[in-house]
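Moving on to subunit A:
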Amino acid sequence: MKRHVPVLVLAAVLLAGLFAPLVLKLSAPGFWTEVLLGGLMAGVLYSLVALGFVLIFKASGVFNFAQGAMVLFAALAVARLSERMPLWVAILLAVAIMVALAWLVERLVLRPLVNQEGVALLMATLGVTYFLDGFGQTVWGSDIYSIDLGIAREPVMVLEKVFEGGILINRDDVAAAVVAIILVGLLALFFQKTATGRALRAVADDHQAAMSIGIPLNRIWVIVWSVAGIVAIVAGVIWGGKLGVQFSISLVALKALPVVILGGFTSIPGAILGGLIIGVGEKMAEVFLGPPLVQMFDLAGGGIENWFAYMLALLFLLVRPEGLFGEKHIDRV
Partner candidate 1 sequence: MAAQAGTLDTFPKLLLEHARVRPSRPAIREKDLGIWQTWTWGDYADEVRALACGLAAHGVTRGAHVALVGDNRPRIYAGICAAQCLGAIPVPLYQDAVATEMAFPIQNAQIGHVIAEDQEQVDKLLEILPGCPSLKRIYYDDPRGLRHYSHEALSSYESLIKAGREALERDSAFLDAEIGKGRGSDTAAMFFTSGTTAAPKGVVLTHDSLIDRSRTIMAWEGLNEDDVVLAFMPPAWIGQNIFSYAQPLVTGYCICCPESTETVTADMREIGPTYYFAPPRIFEALLTQVSVRMEDASALKRRMYRYFMGVARRVGARILEGKPVGLADRMLYNLGDFLVYAPLRNVLGMSRVRIAYTGGEAIGPDLFVFYRSLGINLKQLYGSTETSVFVCVQANGQVKSDTAGPPVPGVELKFTEQRELLIRSPGLFKEYYKNPQATAEAKDAEGWFHTGDAGYIDADGHLKIIDRVKDVGRLAGGTLFAPKYLENKLKFFPYIKEAVCFGHGRSMVCAFINIDMDAVGNWAERKGLPYSGYTDLASQDAVYDLISGCVEQVNADLAQEAELAASQIHRFLILHKELDADDEELTRTRKVRRGFIAEKYATLVDALYGGKHAVHVEAKVRYEDGRTGTYSADLKIRDARTLPVPGEKKAA
Partner candidate 2 sequence: MLYRENGQFKSTYAADLQMLPILQDRLFMFGLIAFAFLVVPFAASDYLFLSILIPFLILTVAAIGLNLLVGYCGQISIGHAAFMAVGAYAAYNLWLRVPWMNFLVVLVLAGFCAAAAGMIFGIPSLRIKGLYLAVATLAAQFFSDWVFARVKWFTDYAHSGSVSTAPIDLFGWTIDTPTDKYLFLLAVLIVFTILAKNLTRGHLGRAWMATRDMDVAAEVIGIRPVYAKLTAFAISAFYCGVAGALWGFMYLGAWEPLAFNLTLSLNLLFMIIIGGMGSILGSYFGAAFIVALPIILNQVPQWFGIPISTATASHLEFMIFGALIVLFLILEPHGIARLWAVGKEKLRLWPFPH
């Protein structure tokens, strides 16, 4: 019980921070809710990318730094392909490309490096990141591209009755959130309920055991990297549709890292919850903490959201290194 205390304290601080603007009447409830919803939506996307990350980590013990690069690569593929074909065909083709990529990664990177330390594998994914960034931009081009999802962009006003002035919501955001939630749900189900999903988890727990019940490790790796690739496509398309497809997407996707720190490297619920906390947290911080900070220190603009997630994760690491749902690790001597 003792070790939960700091976590509870931290949670209390976060919650206090969350509601402070309301309580201190810094913000209208409508605006606050808008920010909250915006944060949640971003958070869902973080969760999505983090899921892909957790998947890979669980199945192959690889800390996949390339997740962001995969999102960028997928988004670029869809964007450029959809210029010549219907969007759904482009997405299907992108799926095929990501599966091929997964297969190549397994063949050329993971298999030769099997049994290496985690840090070496992390560095290998750094290499993959660079390669994908360069390769993607060589093949697909390096301008800013757009993806037209065919959803009307103008925002709608909802809940005018509840809040004064109502809440402005983007339709594509809603659509994106819905898609993301569905995908997160599907993945969670896949992991918890299906035989393959359970097999994937078995691999994470014990490579030997998984092999002994007849699961070929190499195929599992291809599957998880493929799934992670598909998740990347969804995230890429959603973000690409919203922000335009450009290099910065890969940086945004890097936010999945603090998310998994928060949630624990191997926990699916942790990834989901972590994503939401980070999404809401950084939006709230940007909107409500940013301006006072700017004023106080005479800053040249806000931008807290660029680092808030990492600092939060750092703080969290000090308090509880194993993450929200991670397992405590005991060193055997």
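Here is the rule we go by: a residue touches a chain if its C-beta (ideal position, glycine included) is under 8 Å from a C-beta of that chain, and two chains touch if they have at least 3 such contacts; residues count from 1.
As a selection rule, all candidates are chains of the complex that A comes from, given by their letters.
In this text, all values refer to a predicted model and were calculated from it rather than measured experimentally.
K.L.:
Pick the one that touches subunit A in this complex: which of 1 or 2 is it?
P.N.:
2
K.L.:
List the residues on subunit A that touch candidate 2 in their complex, please.
P.N.:
63, 65, 108-109, 112-113, 116-120, 122-124, 126-135, 137-138, 142, 251, 254, 257-258, 261, 265, 294, 297-304, 306-307, 310-311, 313-314, 317-318, 321, 331, 333
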